[in-house]
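Here is subunit A:
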Amino acid sequence: MFKGKPIGKIAAGLGALIFLLGILAGCGGGTKSQEAPKQEGGSQKKVVKIAFIGPLTGPNATEGVGPRNTFELAVNQANKSGKLPFEIKFLAYDDASNPGTAASVAQKIVAEPDVVAASGHWNTACAEATIPIFKAAGIPMVIWGAIGPSLTKEENFPYITRVCPTSVQENIPLAAFVMDQLGRKKWALISSTSVYGKANTEAWQAEVKKRSGAEIVSLDEITDGSTDFRPILSKIKKLNVDGLYYGGNIMEAALIRSQMNELGMKDILMAGISGIVSPKFIEVAGQAAEGVVVTQPGKEPKKMPGGKEFIEEYQKAGYKEPYGAYGAYAYDAANIIITALKEAGTDRKALADKIGKIAYTGLLGTTSFDKTGQTTNSLSTIYVIQDGKFVDWDESKYKTGERKLPGAK
Partner candidate 1 sequence: MLELKNVSTRYGQIPILMQVNIQVARGETVCILGANGAGKTTLLKTILGMVKPTAGEIYFNKQRIDSLPPHNIIAQGIAIVPEREGLFPKLTVENNLLMGGYYEQDPGNILARLAEVYQAFPWLPQRLKQKAGTLSGGERKMLGIARALLANPQLLLMDEPSLGLAPATINEVFNVITRIKRDKEITILLVEQNARKALLVAERGYVLQKGAVILEGPAAALQENEIVKKSYLAAGSF
Partner candidate 2 sequence: MGNKIYRYSLAGLSTLGICMALYVCLSSALLVALIVIALAIVILSVGERKNVIDKVYRLIGDNKALNLGIIALFILLLPFLVQGNNYLLHIAIMAGIFSIVALGLNFQIGGIGQINFAPAAFYGMGAYTSAFLSVKMGLSPWLGTLCGLLMAIVLGVVVGFPALKARGYYLSLVTIALQIIFTLMIVNSPWIGGPNGIPGIPSYQIGGFSFRTPVALGGIQLPYQVNFLYLVYILLALFALAANRLYNSRVGLAWNAIEQDPIVAACQGINLTNTQLLAFCLGAAYAGIAGAIYGHYTSFIGVENFDFSQSLIFICMVILGGTDNVPGVVLGAVLLTMIDEKLRDFSGYRLLMYGIVLIIILIIRPKGLLPKRIRVYQQKDRSEYSSHSAVVTGGSR
C-alpha cells in the first residue's frame, strides 16, 4: 500500500505546511493585538470610533453617499477643533439597502473594539434589523434617515434615537397643504411595497380619513425597481382625480411623473414626500417634473443658522456628490453624538443617556428627543418644482399666481 518514499514526502510537505500556517496564524493573532493603541503617553490621544451605516451602493446609493460625507465632515471638524480629549475615528459601512447585510454589518461594528456610537440607515427595514443588535450591545444608535414610524420605541430609549421625522410626521404638513390649502379632495394613491411605501400609504390614508369630503379612489402598490406604470396610470386617468400621491422613492416617482405626462395626465397634481426630493427626480422626469409638490422636513440648510458655513465647508472638503436630502440630518446626528461624547465621555451607557437628554441646536433647528427617542423638531417646508428646481413654495411663482399648479381651476 504505502511505500516509504511518497509517505515521507507527504510528511515533509505537511510538516512544512503546518509550520507555515502556524506562522500565519501567529501573524493573524499578532495584528489583532497590535491594533488598538491604548492611551499610553500624553502624545497619543485615545481613539474612539463612531460608525456610520447607510446605503453606499445599491439602488439607493445616492441617498447614502451624501450623508456619509456630511457625517465624515462633522467628525473631521470636531477632530480639527482640538477641543476633544480624544480622537474620533470615522467608520463608514454599507448596508446596500439590504437588511441582511445591515445585520451582518452591525455584528461587525459591535465586535469592533472602541466603537462607542453608531448612526445608521436610510432604509427602515435595515434599521429594523440592526436595532436589536445595537441595543443588545449597548451601543447608542442615532437614526439619520429611516422614517418608518415603528423604529423609535419607548423600550429602546435611549439607545435608539432618531433625528429625522417619521413618515407620519412628514405627511401631516403635506396633507394640510394640498387638501386644506389647495382643496384637492379626490386622490389616487400609488406606493411602493417597501416598508417606507407602506408607512406612507398608511399615513396618507389616515390624513384623508381626518378630512370630510376627501377620499382615496384608487390604491396601487408597486415593487421598487419597476419601470412601467402606464397600465396603472391609464386606469387612474379614467377616475378624474384631483391629485396623485406617491409614497416611495425617487426613480419610480420620476418615471410615474414622466409617464403621466406621456399619457396626457399632465393636469393631475402629483404630491410626494421627502423620499423623492432629489435632483435625480428632475433629471429623470425632465419637463414633466414642473409643478410637482413635495415636502421636506426641516428648512433648507442655507436658511438655517450655520447653514452657509456648512455648505461652504462641504464644498471645501471636496466631496463630489451633493449632500442630498438627508445630508443635514447625518451632519446633526454626528454632532449630537460628538456633543454627547464631549460631555459624557466614552462610556456607552452614559453616552446613551446623554444623547437621550440632549437639546442640540444645529442645521435642523433644535433637536431633542421624546420618550420614544423620536425628535420633537417638526420644522418642514413645502417645495414645488419650478423650472427644474425645488423652490420653496413661499418663494415660488405658483404662490404669487404667476403660474398655476396642474389641475388648478
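How these were chosen: all candidates are chains of the complex that A comes from, given by their letters.
In the analysis below, contacts are C-beta pairs under 8 Å (C-beta built on N, C-alpha and C of every residue); 3 or more make two chains touch, one makes a residue touch a chain; residues count from 1.
Keep in mind that what you see is a predicted model, and the values were worked out from it rather than measured.
Contact annotation for this complex: of the listed candidates 1 or 2, subunit A touches only 2. Those residues of subunit A that touch candidate 2 in the shared complex are 2, 6-7, 9-11, 13-15, 17-18, 20-22, 24-25, 27-29, 31-32, 56-57, 94, 96, 98-101, 103-105, 107-108, 110-112, 124-125, 128-129, 131-133, 136, 148, 193-195, 198, 221, 223.
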